[in-house]
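Take a look at this one; I'll ask things after.
Here the complex is missing a single protein chain, while all its other protein chains stay put.
Should a chain be cited, it is by its letter among A and B, assigned in written order, with residues numbered from 1 in that chain.
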Amino acid sequence: METFLKLLIIGLTVGSIYALIALGYTMVYGIVKLINFAHGDFLMLGAYAGFFVLSHMGVNLGSTLLAFAVAMVLCAILGVIIEKICYKPLRKAPRLNALITAIGVSMLLENGSKTLPFIGPNPRSYPQLNDQTLYLFKVLSDGILKATGFYIAPVQLLVLVVALALMLILNYVVNYTRVGKAMRAVSFDMDAASLMGIHIDTIISITFAIGAALGAAAGILYAVSFPQINPYMGIMPGLKAFIAAVLGGIGIIPGAMIGGVVIGVVESFTKGYISSLWADGIVFAILIIILMARPGGILGKVTREKV
Amino acid sequence: MPVLDVKDLSVTFGGLKAVNQFSLDMPKGGLIGLIGPNGAGKTTVFNLLTGVYKPNSGTMELEAENGQTVSLIGSEPWKIARLGMTRTFQNIRLFKRMTVLDNVKVSIHPGVKYNPFQAMLRLPVYRREEERIDQQAMELLELLGLQDKAEEMAASLPYGEQRKLEIARALGARPKILLLDEPAAGMNPQETKELTSLIRTIRDKLDITILLIEHDMSLVMSICERLLVLDYGTLIADGSPEEIRTNPQVIKAYLGEEVGGSC
Partner (left out) sequence: MNKQTKSKLLHAFWVQTIFIVVVYSVLSVLIGTGIFSKYTASILTTSSIYVIVALGLNLMTGMTGQLVLGHAGFMSIGAYGTAILLKAGLPMLLSMLLSASLAGLVGLLIGIPTLRLRGDYLAIVTLGFGEIIRVVIMNLEKLTGGAAGLMNIPGLSIKTASTEINTLLTFLWVSIFMILSILAVVHLLISSHGRAILSVRDDEIASEAMGINIFYTKLYVFVFSTFLAGIAGGLFATHYRYLNPDMFNYLKSVDFLIIVVFGGMGSITGTVAASFVLTILQEQLRFMKDYRLVIYPILLIMMMIFRPQGMLGTKELRLTRVFSRKWWRKNLARLKKGGRGNASA
């Protein structure tokens, strides 16, 4: 039982990180029907941004908050720039072209970062969050231990709480604000939305920005959980997050959250009970099964193209 | 026995019943028109008949080679095309990066007597079949007056000829039933007149049954032997052009409430 809960918590933690990334994939896909291959790399960029803040300012509550802020803002801006330069010109082009471009962007982000002197190809060790920073979470952790006899590390609580908070904020923005309404309208029907006076370019930029920011936050959460960062760290989580998005229903926001958690938990249990060799294979097999059985995903429905 | 027997075909999209209990029995060699105001569901009917949409209820039976009937419900579009029903599209869907001749050859492809391996090895059967396909395709182009443009890119054809090419292509499959979706759209009166006699010639020469959607009443009234009128997905009239012309429900559907009466 002890192992089961332990694996479950790990699964939920990693799954929340996957969910944050999957949200970016799903939102962008919903709005411009593009699988943004480069999205996973925001994990990496966010992690590095946080790395620099924390290395220079030491680890404390203020610097950690600053790290998140810097990473999210930087990646949001980068996301908008990438969209404007690389994807916008291809909005009317065949989807294949945009996909290929996305691959190029991904490679560029990974290998370009590698050549930058302040990043470099070698893995870096991430600053650990000390007890002072995690004070609140330490208290929570102790409380849970006392109440249930079960130990959840403060870092894990940090990940869960931050991820949940971000998802709640996103949910609020998408469902209860005008911007969110515009985003939903554009993803439903771009032409009709523009006829209603919605400024499409702005909405698309906002979507990319939000997605990138979430990915960046996920990056810092990932880095404090698995404290080694390298330029290619975004690839596998990105791939798994995409599978999660498909699992939940690509283009559907709650689907990305559910999918992320499911993938995280499945991966964790596979690593724990079977073997970590098989973990990747099983996640991938989930993709195949979903595509065969229910390509719309758990929450999805199949839409018909007008002929 | 009708070549196509459709009974109570219905389909619902997200709460909206797009087509409601559509029925049609197409006699062999018939030339039938499907008309109705915009949005009435005419193209949806075509999509149902050709398998692009699967109906929620109803039956569709096609007369097969040996006199038996084959149900088309749930069949994929390519199967239905191979069984003998092809179509043209409301918005032209030619194979833009292929030549005029090749466009027609595509629909002749099903049933070709060599497989991809034999194609790679360039066996004699390949050459024989290519000659046959070439000949058949050219004959169809000649029928539609496009033979001089055979080697040109389909995308470079003027609009009216592109519409004719779509028809030639649909005929390549040697269909029993040809569905024409607004074949005269965007054509001037001269072109429409040519098209009208062309359609008649096709029906007579190739012994085909034709169902066409059209808004151009001059075309519809002059060649259709029978008209079906669709409004909001429901069949509101089925009869000869004369009967339809004076049918009050049809007039209401197109023009709104009757003009005249109490003002």
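To be clear about the criterion, contacts are C-beta pairs under 8 Å (C-beta built on N, C-alpha and C of every residue); 3 or more make two chains touch, one makes a residue touch a chain.
Everything numeric in this text was worked out from a predicted model, so none of it was measured.
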Sole contact to the chain not displayed, among B:L9, B:L72, B:L94 or B:I244: B:L94
Chain not shown: contacting residue from A:L5, A:M107 or A:L136: A:M107
Contact with the hidden chain (one of A:I9, A:L74, A:L90 or A:L157): A:L90
Where the missing chain touches chain A, by residue: 35, 86, 89-90, 93-101, 103-108, 111-112, 114-115, 235-236, 239, 242-243, 246, 277, 280-281, 284, 287-288, 291-292, 295, 305, 307
Contact footprint on chain B, counting only the chain that is left out: 50, 52, 76-78, 81-82, 86-87, 89, 93-98, 102, 105-110, 112, 114-116, 119-122, 126-127, 129-131, 133, 169-170, 172-173
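Assume only the chains that are shown with their structure count from here on.
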Approximate Å spacing (C-alpha centroids) for the pair chain A, chain B: 48
